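Reviewing the structure listed below.
For this depiction, one protein chain was excluded, whereas all remaining protein chains were kept in their positions.
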Amino acid sequence: MSNVITMGEVAARTLADEMRRDPTIWVLGEDVQAGGIFAQYKGLFQEFGAARVVNTPIAESTIMGAGLGAALVGTRPVIEMRIADFVMPAIDELVNQIAKVRYMFGGQARASVVVRVPHGLHPGSAAQHSQVIESWFVNVPGLVVAAPSTALDLAGLLRTALRCDDPVVFFEPKAMFKNVADMLGDWPAIPFGKAERRREGKDVTIVSWAQAMPAAIEAAAALSADGVEADLLDLRTLWPWDSEAVLASAARTGRALVVQEGVGASGFGAEVAVTIAEHSAARVRRLASPRIPVPFAPTLEDVCFIRPGMIVAAAKEMVAG
Amino acid sequence: MSNVITMGEVAARTLADEMRRDPTIWVLGEDVQAGGIFAQYKGLFQEFGAARVVNTPIAESTIMGAGLGAALVGTRPVIEMRIADFVMPAIDELVNQIAKVRYMFGGQARASVVVRVPHGLHPGSAAQHSQVIESWFVNVPGLVVAAPSTALDLAGLLRTALRCDDPVVFFEPKAMFKNVADMLGDWPAIPFGKAERRREGKDVTIVSWAQAMPAAIEAAAALSADGVEADLLDLRTLWPWDSEAVLASAARTGRALVVQEGVGASGFGAEVAVTIAEHSAARVRRLASPRIPVPFAPTLEDVCFIRPGMIVAAAKEMVAG
Amino acid sequence: MPAADLSADHLFDLYRRMKTIRVFEDTCVAAHKAGEIPGYIHSSAGQEAVPVGVCAVLTREDRITSTHRGHGHGLAKGADLERMMLELYGRVGGLCGGKGGSMHVADFSVGMLGANGIVAGGIPIAVGAAQGLRLFGSQAVVACFFGDGAVNRGPFMEGLNWAAVYGLPVLFVCEDNTFSAFTHSSTTTAGPGPLARAQACGVAGERVDGNDVIAVRAAAERLVGEMRAGGGPRFLWCRTYRFSGHVSIDPATYRKQEDLDAALKRDPLLVTRGQLGDAAAADAIDAEVEAEIARVQDIARKAPYPPRAEAFDDVQDIGSPAVEAAR
Partner (left out) sequence: MPAADLSADHLFDLYRRMKTIRVFEDTCVAAHKAGEIPGYIHSSAGQEAVPVGVCAVLTREDRITSTHRGHGHGLAKGADLERMMLELYGRVGGLCGGKGGSMHVADFSVGMLGANGIVAGGIPIAVGAAQGLRLFGSQAVVACFFGDGAVNRGPFMEGLNWAAVYGLPVLFVCEDNTFSAFTHSSTTTAGPGPLARAQACGVAGERVDGNDVIAVRAAAERLVGEMRAGGGPRFLWCRTYRFSGHVSIDPATYRKQEDLDAALKRDPLLVTRGQLGDAAAADAIDAEVEAEIARVQDIARKAPYPPRAEAFDDVQDIGSPAVEAAR
C-alpha cells in the first residue's frame, strides 16, 4: 500500500505523532491554525485545538521570546518562523536569550525549543524571501542546527529535535515542501551529527546539504556516467556536523568539493572546507551562490542557483588538476 | 608637541572633522549627546547641536531603520549601536533593508550609512555584552565590513566610511577605546580592502584583526626572539578583505595562521583560512574563541581570550610540522 | 453629484486612479495564475480608495513608504504604469530593472520609497525619511502605509513614539483590510484598535471609511494640513476589506462569504461611481483604463528579460561582486 505524500505533510504528521506522545509540545506562529504556508502544520489545529496550535500576532520577536518563556516553565514549544528572512526580527530573542539562558544561568534553565525555519531559494521570491543564513547560527554557542534535504530526514531529525533538550534551529528546504515521496514504513528518529552517504566513490568527495542536495545528486550521477566516482555526503545537521565522516572521505579521495546554496562568503561551506584543510592533505574547493542579494527576474535569479553542471565541472577540474 | 588622546577621542574628532566638511552627516543613537559610552562622540553635541547629534529612544530597530529612511532622502546618518550585542534587535533593518535597498530597487536608492558597532570581549561583560558577530555581515551582500585595531586605522577607515556611498558596518575594538596614543600629524583616509603589515617575516603568515591584534603583535615579537619570523597582517577590513596580500604572504611562507577573537565555528577566520587553502598550497590553521557563550567569572572568561602564548605555540607547531 | 468641495474633474481623476489600480491588480493576478508573472502577487483590490485618497493631497516632493501590497501605493503616488508592469514581469525597463518584482516596486522619482517584503518594514524608514528631510530644511511630508497586521509588530510602536518625540511630519496610514494573511486580525489584535495605540504614543488622528475616497481624501487633507503647519505626526485609520486572497493563489476559504458579499456591495469603485453620478463618464474611463493596461501588459509580455550579467550590478561599489567576478 503506497503512501505518497508531500514533504509538508510528512512534517505535519511527524509533529502530530510527537504531540500525541508528549503533551508538553505545542506550536506557535502566524497562520499555523490554517496549516502553515507549506502545509507543514496541516491538520494539527483540528486534532490538538487552539491551546496547542496557537495562531499568533505578526510579532516575530515575541513569537521567539514567548517560546523561550514557555520553555522556561517546562513546555516544549515549536516556534514557527515562516521563512528564514523573518527570523531577523527575532534574532535578539534567539541569539541573546534562547541560545544563552542555560549557560548564563549556570544550568538552572533549559530552552528546549525547536525553531522551524523554511529557508533557501524559491523561484521568484526575491531578496527578502530567499535567504540562507545557516552559518550565523553555527556561529552561536548553545544552538543545534539542522538542515535536512529529504522527507525522511526531515521527519527523523524533527523527531530528534522534539525529543532533545537543546534549542534546535531547524532549517527546512522550502522549495521542496511540495515534493512527493512514497513514505512507506515508519520514520524513525535520526541522530544529530551523522551525515548520510548518498553515493559512494573514490575520486572526489562532495559535501552538501539542504536545497543544494538535488543538484549534487544529479551531478554525482552525471560524473559517474563520465567515469568519475564521487563520494557524496549529505550533512543533514550543521551543528554538530559529521566532520568524522567528511574527513574520512576526504582522506580517501584527496579532494573535497563543498557545495551549498546561499552566499559563499562566510557561508557554512567555509567552515566545512577549512576544517578539511586544517585536518587533512585533501585539496578543497567551494561552490556557492555569489555575494549578491537574490534578484527577482528569472534570468538574474539563475545566477544564485547551484546547477548540476557547475558541480560536474568543478569536480572534474579537481580530479584533473 | 604631543597629542596624547584616547582612541575614543580619536573617533570623536575624526567624526567632527567629517561633519564639518559634510553637512549631511549626522548621528543618531542612545546617549550620543552625552558623548557615547566610550567617549567616541565626545564634544559633538556641543559643536553640532541636537539636530545633528540625536539622542534616541531605546529602539534599535528604529534607530537602524530611521537611519535608512534618512539615507534614502540623501543624508548620511551615523547609526550608533552601543555594542554588537544590541545590533540584534536591528538586524532586520540592517540585513533585510539597508543591505538590499540599492539592489532591490535596481539602483534607484543608496543607503549611505555608517553603522558603528563597538564589539568584542570586554572583561566582566558576560554573554550578552561581549559578542563578535563579524562573519554574519560578511555573509550579507551589500555591506562593507570594517574592523580596525588601532587609533590611526579607526580614524582613517571611519573617514573613508563617511565618504563612501555603500553601507558600512564599522566594528570598533571596544576594550581599546581608552587606550591612549600620541596622535601626531593628521589622520588620512585609508582605503577599504588593504591589510597592513605589522611585522615582516618569512617563516609563517599570521593574519589577524580587531581585538586579537595586540596579542598577535606580542606573539610575533616573542616568536622573533625565538628565531621564528612571522609575517603579520592586520586585515582592518573584512569585506572587502585583502586576499591578495594574504595569499602573497602565504605563498611566501607556506603556512598561515588565522587568529581571531570570538567564536571560531563559522567565524570570519574560516573564510580567510579557506580562501588560502583554495588558492595556495600553504598549510592553514585557525585560532579563535571556543564555541561557548562568554562567561562572567574571570577564570572562566579567560578561555575566550586569545593569548600571545597560544599564538606562539601554534605558530611554532606549524613551523616545526 | 461630486462632493461640494471637490471639482468634478478631480473626482473623475480619483476614480480613474482607483480604476487603474483595480484593473492593474486583476490583470496581474490573472497573469500570475497563467504563469506569466513569477513570484507572488498581493492584490490590493478593494482597498484603492486609501492610497488614492491619501496621495491626492501629497505633492511630488512628499514621500511615501509602502508594504508587500504596494502596487496601489505606487500607482497612486504617480509611479509609471508601464514600468511597474515591466517590473512585475521581471523585464528590462522595469522600475527596478527586474531585480525587485511585485514585492519591491519603487519609484524614487515620484517619492515612492519602495514596497517592502517585511511587514511594518516601512515604518522606521518613514520616520527616518521625515527626519532626514527636516535636516535639509525641506517642507515635504511622508505618508507611511501599513496594514492592520503590522500594528502588532514592535516597529509600529517604536515608529509612532519616534515621530511624536521629534515632532516629525509623518502621516501613518493604517490600511485595515480586516486580515493578516490567513488570519482575521481581530483574533490577534487586542484593545480598542490602531488609533488608540497611536494616541497613547502622542499621535493624534482619525478613523475613516476606507472605501470612500472622498472621505479618505478629506481626512488626509485635514491631517496633512496640520502636519504642514508644524503639528507633528498624524494617524489615519482606514477601515476597508481585502477582496482577494492574501496572495493570488490563496482561495481565502477562511473568510465568511457573507462578509465578502457585504464588502463587495461597498466596493470603493461603486461608492465613487455613486458619488460621480455619471455612469456613462465612468464607463468611458473604465474602457480607457482597460485599454491602457492591456497596452502596457502587451509591452511587458514582449520585453526581454534582463541580461544575466546585470545580476552583479548595484550590489555595492566597494567589495562589489562584479569586481570579484572579474578577477
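Letters A, B and C name the chains as they come in the text, with residue numbers starting at 1 for each one.
Heads up, the rule we're going with is that a residue touches a chain if its C-beta (ideal position, glycine included) is under 8 Å from a C-beta of that chain, and two chains touch if they have at least 3 such contacts.
Predicted model, so just to flag it, every value in this text is computed and none were measured.
Taking every chain of the complex into account, the chain not shown here touches A, B, C. Touching the chain that is not shown, out of B:40, B:61 or B:280: B:61 (per the contact rule at the top). If you put the hidden chain back, the residue from C:62, C:87 or C:158 that touches it is C:158.
Set against the missing chain, the residues A:87, A:104, A:127 or A:152 yield one that touches it, A:104. Remark: the residues of chain A touching the chain excluded from display are 24, 26, 28, 51-52, 54, 56-57, 59, 61-62, 64-75, 77, 92-93, 96-97, 101-109, 141-144, 164-167, 192-193, 239-240.
Touch with the hidden chain on the side of chain B covers residues 30-31, 33-34, 55-62, 85-86, 89, 123-129, 290-293, 295-304. On the side of chain C, touch with the chain left out of the figure occurs at residues 152-158, 160-161, 164-165, 187-192, 196-197, 199-203.
Note that only the chains that are shown with their structure count from here on.
Separating the CA-averaged centres of chain B and chain C is a span of 39 Å. Mean C-alpha position of chain A lies 30 Å from that of chain B.
With centres defined as mean CA coordinates, chain C is found 35 Å away from chain A. Of all residues in chain A, those touching 2 or more other chains are 61, 85, 89, 126-128, 290-293, 295, listed in ascending order. In chain C, the residues touching two or more other chains are 94, 96, 98-100, 104, 116-118, 154, 315, 321.
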